[in-house]
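Removed: one protein chain of the complex. Kept in place: all other protein chains.
Showing chain A:
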Amino acid sequence: MKATIERATLLKCLSHVQSVVERRNTIPILSNVLIEASADGALKLMATDLDLQVVDTAAATVDTPGATTVSAHTLFDIARKLPEGSQVQITAADGKMLIVAGRARFNLSTLPRDDFPVIAEGELPTKFELPCATLKQIIDKTRFAISTEETRYYLNGIFLHVAEADGTPVLKAAATDGHRLARVTVPRPEGAEGMPDVIVPRKCVAELRKLLDEVDGTIEVSLSPTKIRFDLGTAILTSKLIDGTFPDYSRVIPTGNDKLLKLDPKSFMQGVDRVATIASEKTRAVKMALERDRITLSVTSPENGTAAEEVPGAYTSTEFEIGFNARYLMDILGQIEGDSVEVHLADAAAPTLIRENDTAPALYVLMPMRV
């Protein structure tokens, strides 16, 4: 294999794939990136962790087609440190890969390309397109609620399923960690009808979200009950899906919460952030006292003292107090774009519904804390 590629192009390509590679690997080849130069002038880079693989392609001058694998992080670091604007010549032969750029030369160990594990996609019968902006919205408004607890592995991703809402076909995305739930509803894209319910793993979501920042237009999504593939133009991301059953989350979305609080999400969030400053525990609990059109946020810390702040809000129901994890509350408020947010409450121990309004695509459910 012999090819020449611009340093900036190589770096960009590598940055798309290298983060898939885990820092610690017991299987040496999983630390490597597969480099494939084809006669039509394309350099293909691929990285995998056996559950997720990302392939990116860039233009290169290919003298001799071929393929090899080298340490992804080493190659990435080299590409980063090479002088800007340099041409990088890559030559692979006899178990080594020679990199020449300007006056720098690197001779890297390789592993045979045939040992590189490629995820077999199989049939991906469901195919649809989503605007890049929609996919970003789905991810941004749900990913913070994804569970990191390995015991409930089926919560370690975003659940995608199609449904009918008020007679219109929709695609729903939901994530929960057992304390809070986030759900986004968008019109069902053409081709998604009959789609199997899938859980997209957290790492896939994170890698996809990074790649989405660099593209526009539409993303082609193909999936089966076990695999999903996102085609972003030059980059293609293929992931296994979480093999599990996402719980029926609809039953934790309250429908009868009769106490409505309306306030400005920004000043509310800033108020929560301010009073939470003095909380000393790792989990910062904020108490909310609701009185007629008067909301008081407060935190009491045995070590530090107390903090309180009144935030403007519209409230006309019974007076009561409720506590929330400040982080959770801020995660949700940070996703509200408008200048008003609705908080639907029942009592101090019941799930609370938060949304911009009843037509907003996103909806959040938050369990309180005992304070």
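The rule is simple: a contact is a pair of C-beta atoms (placed from the backbone, for glycine too) under 8 Å apart; a residue touches a chain by one contact, two chains touch by 3 or more; residues count from 1.
Note that in this section contacts and distances are computed from a predicted model.
S.K.: One chain of this complex is not shown here; going by its UniProt record, which of these names is it: "Succinate--CoA ligase [ADP-forming] subunit alpha", "Transporter", "DNA polymerase IV" or "5-oxoprolinase subunit PxpB"?
M.R.: Missing chain, UniProt protein name: "DNA polymerase IV".
S.K.: Pick out which of A:Ala59, A:Ala104, A:Val118 or A:Ala133 touches the chain that's been left out of the picture.
M.R.: A:Val118
S.K.: Identify the residues of chain A touching the omitted chain, counting contacts across the whole complex.
M.R.: Answer for chain A: residues 26-27, 29-30, 50-51, 114-118, 120, 149, 151, 176, 178-181, 240, 247, 249, 251-252, 281-283, 285, 323, 325, 349-351, 365, 367-371 touch the chain left out.
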